[in-house]
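The next block holds one structure in the form of structure tokens; read it before the comments.
Certain chains of the assembly are absent from this excerpt, and the rest are unmoved.
Lettered A and B in written order, each chain numbered from 1.
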């Protein structure tokens, strides 16, 4: 795959967009502006970004409890996201869903999901619809290392291979499911090794290298689009923050985090683009200023939006 | 009107709807080549082909979950769970995903899907293949729950269910599959939330579901001999529940007996009784009685199983008690 400079810059912007969003959400959560459970994507931006760079609005994704990055990478509107996190009526879900349930079906975003392993069957279902309608669209299923131990994930992968569904399973292996390290929750070194159980391709990729992710995911997505069935791509990565905001992270070593910060996907791409002469310090500042501006606007929008009215409580249960 | 069995009426409903709408697919274990363990999907594979009639591996979470995903994206899945008892391995996709997605997404999803399942005791299938679990589904906002008692209701309600834009749980009592009756030809629907008065009466209202409608009807026939006039009301859908229809009957008779095969404790009848005890209390002249299965798993042995299933005798006794 030959990524044009333009696409590389787009990915750089997308990763920064996620990062700035997440960092601000962390502050807003600490300030008590955002309630509930908030799982941030800081450190894992290359995965969503690299994968979604291969998708259009006609393609589908299912996300996880850690969904902000997927949503932004798939084109989600941060104003509507921020308003939703605040529980405002103008949010993506009119305030009814919050962080764990943001969806934008017009963009093919089938929702964050509060159930670990909830997404894989849904993604297989979206892929079934794509196949059925012969739309040439595909579905991408983001799921964690922890989710790979869930029965639903096994079932979705098996059915997807049986039916040759156009779905790509993107495993985000950040080494932990809350406090559970993968070394204690599975005996194979790679989630991708499990592809062998379904006779589908299983690929391991550096999840902090957005170009590598983009290329590997691109192959799986092309394969799916061409009707050649599903594949499993494991992206090795790490979350910089706690499992959710408020997690003291007592279960892992600071040194581990420090090591992974060295591999932070954003400086890595930035460095590369600077070396290639594609980005300059000024250009970078310009990008970051723009992102900060957009974010400030989103926050203002969220702040100033009204809460839903209590009269809306019973709306939207049935069609 | 042609005469057909309950199973044939369901089959007919499938064929009519699948012919009408190419986006309907059927999936489940043994629904294709086998035609469904109870024959409900017989002939569909031949008529509509593999794309639309999908035999699946044994994988209920994925069967239900793919239906939810496909429905969200534009198809109209009709999936079979074989036995409702199996919902335990697939419940999450139904109750946390299908039922809640529309609400969680602020109204922006439509999940038109039907989950069909056989329920009920009577064939010696024991504890894991004989349950009635309608109360579980009733309690989940976002689901609709249908439970027909006759071939014609089965057809009309299934077509209605397939056309509904929400996840519908469609419960088929297995002792009804062979029941014959007149069934309207062609396109025929029954709106949800409309109870059907299966027999008119003035002394006691008996609300009954599925096969218990027939038990109630034969009890009513016997009670007529004793000069007691029983009105048998079949809610047909448990959600939406026709509260008005039930209350109107109680306003007339002032007495209520509820009959269902489900376990009594925290069963569907509890909601009906509680609803009436709240909204029509002043019309009641007697305690509300429930005739339902006792608090145990469904036993295998024939005499025990028969003792488990609510009987005509128990209905008669309850009616006489509220008349006393």
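In this text, a residue touches a chain if its C-beta (ideal position, glycine included) is under 8 Å from a C-beta of that chain, and two chains touch if they have at least 3 such contacts.
Quick caveat: nothing in here was measured; it's all calculated off a predicted structure.
Asker: Taking the shown chains as one copy of each kind, please give their copy numbers in the entire complex.
Answerer: Per chain kind, the total copies in the file amount to A x2, B x2.
Throughout what follows, only the chains that are shown with their structure count from here on.
Asker: Where the CA atoms of subunit A average out and where those of subunit B average out, how many Å apart are those spots?
Answerer: That pair's centroid distance is 40 Å.
Asker: Quick check: in the complex, which residue numbers of subunit B touch subunit A?
Answerer: Result: residues 23, 25, 51, 54, 56-57, 59, 61-75, 89, 92-93, 96-97, 101-112, 141-142, 144, 165-166 of subunit B touch subunit A.
Asker: Which bits of subunit A are touching subunit B when the two form their complex?
Answerer: 60, 62, 91-97, 101, 103-105, 110-111, 113-115, 118, 120-130, 132-133, 139, 151-152, 155-156, 158-159, 162-163, 315-319
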